[in-house]
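Heads up, one of the protein chains got dropped from this complex, but the rest are sitting where they should.
Right, chain A next:
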Amino acid sequence: MASRFSGALQLTDLDDFITPSQECIKPVKIEKTKSKTGAKIKIGEDGYFDLSTGKEQKLQKVEITLADCLACSGCITSAESVLVTRQSQEELLKVFSDRKYTDTRGVTRDVTLVVISISAQPLLSLAARYKLDPEEATRKLVGYFKSLGADLVLDMTVAEDLSLLEAQQEFVQRYQNQQQDPSAKQLPMLASSCPGWVCYAEKTHGNFILPYISSTKSPQQIMGSLVKQHLAIKRELNPSEVYHVTFMPCYDKKLEASREDFYSEILNCHDVDCVITAIELEQMLENSGRCLSEVADADLDWPWDESQGAAVRSHAGSGSGGYADNVFLYAAEHLFGETNPPLVYKNLRNPDFREVTLEKDGREVLKFAIANGFRNIQNLVQKLKRGKSPYHYVEVMACPSGCLNGGAQVRPVQGESGRELVTQLHALYGGLPVARPAQNKLVKQLYSDWLDGRDSDKAKALLHTAYHALEKNDIALNIKW
């Protein structure tokens, strides 16, 4: 079975299929009672038994959660099995049928509202797979989720817009800080929306790289805050009884959703409970013997006050959400007074490493790049380490060609090359209605009504996050010749 994780995570072992028991070094806490003789353990056919109390007592099997793996610097293994239990199609179908779920703390909760948030890339993947136009595919997909029992199916435009607006502002702030203190590790600002890249940076390059990574949350996690901390409250629901599912182009997003940073101790829940990908949705349809084109139509829901209207939209620029383009245009205008300068990318060593510059008075004042795929992440990191990075901003994505080619997008059909499929998805993405973050009325309303204004503490708390370096401890036992 091919891995659906990005290359960056495959290297850090996050995708391997060793079950935790084989190589996991996580210390297991054993409740000890004082005894002078050591513990006596019998191995029976059906488990291990502790004999030290005089009678046979079956020992608990060790359970390792995904959160354990993410927090551990040991083998860096998070077996697929760990992930699959909480973030699988089976789990999702179970939640639909039982209207109950068991959270990461082991507490079982009732579900009063199931919300599905749809991103553009996996939707286009399905549209291509079932030969539907994107609008039709959206209605079919909404209809399918509704038929399973979803209460609300939403597009993520508002979260994507918020993420871009915050990133733009963060960039200008960092640029100005850098001018004042050139030794501050402010630039280049590195995009943070790809969890494969963020996880790789945390586990491998730690404090050297992390200060450069944008603190702005990814659209998935902003959508999470919006659903759990705004929509739920608006509807007078207990946020932990709202089950939030995102529809995403890669497995790495499951890791992101499981991060402790995105668990609210106050609300007792994660912002996103389950991530489902295009390839899993294809499988769900196949398992139930259905074809997406035969599903009854339904429209996206619009639970917000402003009458912007629901639609899955694209953003100008790359198929990964247009980070480089949007930040570039905003910075050109706000720092240098240039409105709509031409964005002409120049390919470097391969088409997945491109750069674009803004010249003013014959001088390069802004230099941005898009670096996709693990090999280009490597070259970028090495440039940074040697102090040879000429960039102010880099849109970094772990998958070659970015999110449209995400690791859990539907595979090309027999006889079709991966490259042809990505080209087709790019064309479909370009054909979507284009979002204009700065003009989004809902965004304006959310800033004023929900977030207490643009630069408030609340906006900072809900739209930004932090990263944590994981120290490696090399254990002699791990050495293999």
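Assorted remarks:
The working rule: a residue touches a chain if its C-beta (ideal position, glycine included) is under 8 Å from a C-beta of that chain, and two chains touch if they have at least 3 such contacts; residues count from 1.
What we mean here is this: contacts and distances are computed from a predicted model.
Not shown: a single chain whose UniProt protein name, out of "Multifunctional methyltransferase subunit trm112", "Ribosomal RNA-processing protein 42", "Probable cytosolic iron-sulfur protein assembly protein Ciao1" or "Tectonic-1", is "Probable cytosolic iron-sulfur protein assembly protein Ciao1". From the set A:G322, A:P400 or A:P437, the residue in touch with the chain omitted from the display is A:P400, counting the whole complex.
Remark: the omitted chain is touched by one listed residue; of A:Q176, A:Q378, A:Q439 or A:S456 this is A:Q378.
Here one chain is not drawn; of A:R419, A:K444 or A:K460, the residue touching it is A:R419. The omitted chain makes contact with chain A at the following residues, 3, 7, 10-13, 16-17, 204, 349-351, 373-376, 378-379, 381-382, 385, 400, 419, 479-480.
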